[in-house]
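All remarks here apply to the structure that follows.
A protein chain is absent from this complex, but the other protein chains hold their places.
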Amino acid sequence: MEIPYTVNTRADTGLNNVKLGIWLFLASEVMLFGGLFSSYVLLRVGAEPGTWPLGAEILSIPLATFNTIVLIASSVTMVMAWASLKLGNLGKYKLYMGSTVALALVFLVVKAFEYADKFSHHLYPSESTFLGIYFLITGLHGLHIVGGVIVNSYFLFPGVKMWHTAPERFTNRIEAAGLYWHFVDLVWIFLFPVLYLL
Amino acid sequence: MDNVTTAGHAEHEHELGFWQKYFFSQDHKVIGIQYTITALVFLLFGFLLMMIMRWQLAYPGQPIPVIGGLMGDANAPGGIMLPEFYNQLGAMHGTIMVFLGVVPLAVGGFGNFVVPLQIGAPDMAFPKLNMASYWVFLVGGLVMFASFFAPGGAANSGWTSYVPLSVIATQGQTWWLIGMTFLITSSLLGAINFIVTMVQLRAPGLTWMRLPFFVWTQLVTAFLLLLAFPPLEAAAFLQLMDRVAGTSFFLPSGLVVSGQALEVSGGGSALLWQHLFWFLAHPEVYVLILPAMGITAEIIACNTRKPLWGYRPMVYSVVFLGFMSFIVWAHHMFLTGMGTMISAFFQTTTMIISIPSVIILSALFISLYGASMRFTTPMLFALAFLPMFGIGGLTGLPLGLAAADIHLHDTLYVIGHFHYVVAPGTIFALFAGIYHWFPKATGRKMNEVLGKIHFWGSLVCMNGVFMPMMIQGLAGMNRRMYDGGIGYEHVQDVLHWNTMMSFSAWGLGLFQVFFIINFFMSIRRGEKTNDNPWEATTLEWETPSPPPHGNFLSPPEVHRGPYEYSVPGAATDFTPQGQRS
Partner (left out) sequence: MSVDSVEDIKKHIKVYIMVFVALMVLTVVTVGVAYLPLTVPIAITLALIIASIKGSLVASYFMHLAAEKSAIYWTLLVTAAFFLVLMFVPLLTTLDTISR
């Protein structure tokens, strides 16, 4: 017997296995970042008045705004990559997926620049609880971006072979990778105002 | 166009080499057995740690006999246990039993082996992910085991790793945090796999209300693992950073250690750890009990030869229980200075959550009425589960009431309560499951005589260890004291119980030898059986023992509920779920 619904949808749930699986994974990720956001809230509320800095005092809003635009743009290119596959256009898929990876790398470079700038001013995580939580949340988010870059690069280079042997299955995988990528963007959409602007 | 995945490698299974077939297998049955054996080994190890602790409690300050010299001078110079070593044993006993023993056995072992068979699936939805889950679990377990050899020994701040003590503790705590990260990751990957499998791969005709109750418990358990574990992973990262990166997430300002102020930025919150920890750890206790309830239900239905009473209320109860388990956690924090309003909130949710448990337990008890009982070894363990879990659950009620908890918090009463639920509760159900499903996995039965000796001996000894804890706890004896409380005047009258409890514990260990011998002997020399030795109705019994790769010889179809026993007018006293007519 073969495992059913790996590509086809099951009638009563309307889903295939990969789609359900990736959404469940994202649900757990919501709780992971939720734990960190909850920590941020408790630490900030419990801080002595005047000891918690405003994000703008320490962090660079222009850089982060730029990064927000970059990441949202990468989300658009990602969904366009999937749409190109649905239209059967492998060339356009490669273009959009390549752009997604490129934009993600830009994001990471800017982040690296931000971190280096902090370290050069001796602003390490141990300096204050604000910096500690800033580095941890953005660091974990950054690791998720790296993970996404690895997965997307795989689907751009070695993994693209599957388009020729099992195009529908390949499209599903790009949809799943897209869901993950949009989620990473979503986290940043909340991270940005909370850490930088408040 | 290839639109369907084959079950890993169904067509060319005969080409698999030794390593791919037995070690790096993607077959849920092999993975289930891997989890089972590994978990049983860890259970035994955790048990050994406790047996050493119980020496110290019965004979404080006396050299440990026979093995005292093996502990090393750092832990037990001259064979006499140091407090630091006692604390390591305590913290690791809890950690290992919960995270490396019970859950991997209940979910990784039984869940993996039985669920795909009971729903008529060829395997889990993601076989490669399943294999990965096991190996990540094993790495986490080895990290935990290796931590005993770190400088300063293993983690020693309790299985709860409360801050700020755990932040300033020895290196073993860092290993604990790393080990937990691996274990949590393994659990999350497993939970995703389980849910997708149960939602998507049910055989045609297997509607939700025809699912065996065991599958329902595994489904709710998987959701608990999926949503409750991540905050603890977040907390583990926070604590790791406090320990290695000098941050102060959990270190309040002005903390003084051994007379010296800590040079950290401060501003942290010790309670933050407790919230994040218990947000997981409370649902975790339901992860510990739900599969056990499921196993008990299956065995009771089969050995009473009648359907379960109250299947529908049981299903609704277990789902409701899952939801409620996320909003009761601070009943572990009643003594942290929370105000009366928020304490009343958690007390109320805690009282409410006892209702579904009572419904499930009552339904199982009522299911015995009018039964044609078969007192086989699995049934004995399943029957004992009922009153033992009953005691555990009832003793939980005073703990859930904030006012009573003021007296009972952190006493032996708590230890007695949760051990009753997990030890003669869950672990008995897990033993029942092993005896029950052993024939399916091996094609042979375990020996009944050895099984019954194992059962009766364990039942008596379990009560011998844990019942006196209630007495000691009510007298106010504190937990986690390495000398068993001899320094405190208010517990002098109840100290004498320690000796009897320790002997019961060591006796309990002796009776497990019967199980270990039985288990290994029966693999080779057990009485051979057919596909369905227990004459049970659920789908796993409609396939060969052991099932072949791909599980079913032809795709199963379900035509009725899971417990069609003693149907009036039927030819036999059981009607299998998948039977056509």
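Labels A and B are assigned to the chains in the order they are written; within every chain, residues are numbered from 1.
Everything that follows uses one rule, which is that contacts are C-beta pairs under 8 Å (C-beta built on N, C-alpha and C of every residue); 3 or more make two chains touch, one makes a residue touch a chain.
Computed from a prediction, not measured in an experiment: that's the story for all the values here.
**Student:** From the listed residues B:183, B:225 or B:271, report the one that touches the chain absent from this view.
**Tutor:** Looking across B:183, B:225 or B:271, the contact with the absent chain belongs to B:271.
**Student:** Out of A:58, A:72 or A:123, point to the residue that touches the absent chain in the complete complex.
**Tutor:** Reading the full complex, the residue touching the unseen chain is A:72.
**Student:** Which listed residue, B:150, B:245 or B:327, touches the chain dropped from view?
**Tutor:** With B:150, B:245 or B:327 as choices, the missing chain is touched by B:327.
**Student:** Looking beyond the chains shown, say which of B:55, B:126, B:279 or B:413 touches the absent one.
**Tutor:** For the chain that is not drawn, the touching residue is B:279.
**Student:** Using the document's contact rule, name the residues of chain A that touch the chain not shown here.
**Tutor:** Looking at chain A, the ones touching the missing chain are residues 7-9, 13-16, 19-20, 23-24, 27, 30-31, 34-35, 37-38, 41-42, 45-46, 56, 61, 65, 68-69, 72-73, 75-76, 78-80, 83, 86-87, 168, 171-172, 178-179, 182-183, 185-186, 189-190, 192-194, 197-198.
**Student:** Tell me, which residues in chain B touch the chain that this view leaves out?
**Tutor:** Residue positions of chain B that touch the missing chain: 199, 223, 227, 231, 271-272, 275, 279, 323, 326-327, 330, 333, 337-342.
What we mean here is this: only the chains that are shown with their structure count from here on.
**Student:** Counting in whole Å, what is the centre-to-centre distance of chain A and chain B, each centre being its mean C-alpha position?
**Tutor:** Each chain's C-alpha centroid was found; their separation is 34 Å.
**Student:** Please output the residues of chain A touching chain B within their complex, sorted ascending.
**Tutor:** 1-8, 10, 13, 15-17, 20-21, 24-25, 27-29, 31-36, 38-39, 42-43, 46-48, 51, 124-129, 132-133, 136, 140, 165-169
**Student:** Of all residues in chain B, which touch chain A in the complex?
**Tutor:** Result: residues 1-7, 10, 121-123, 125-127, 188, 191-193, 195-196, 199-201, 226-235, 237-238, 241, 245-249, 253, 264-269, 271-272, 275-276, 279, 550-552, 555 of chain B touch chain A.
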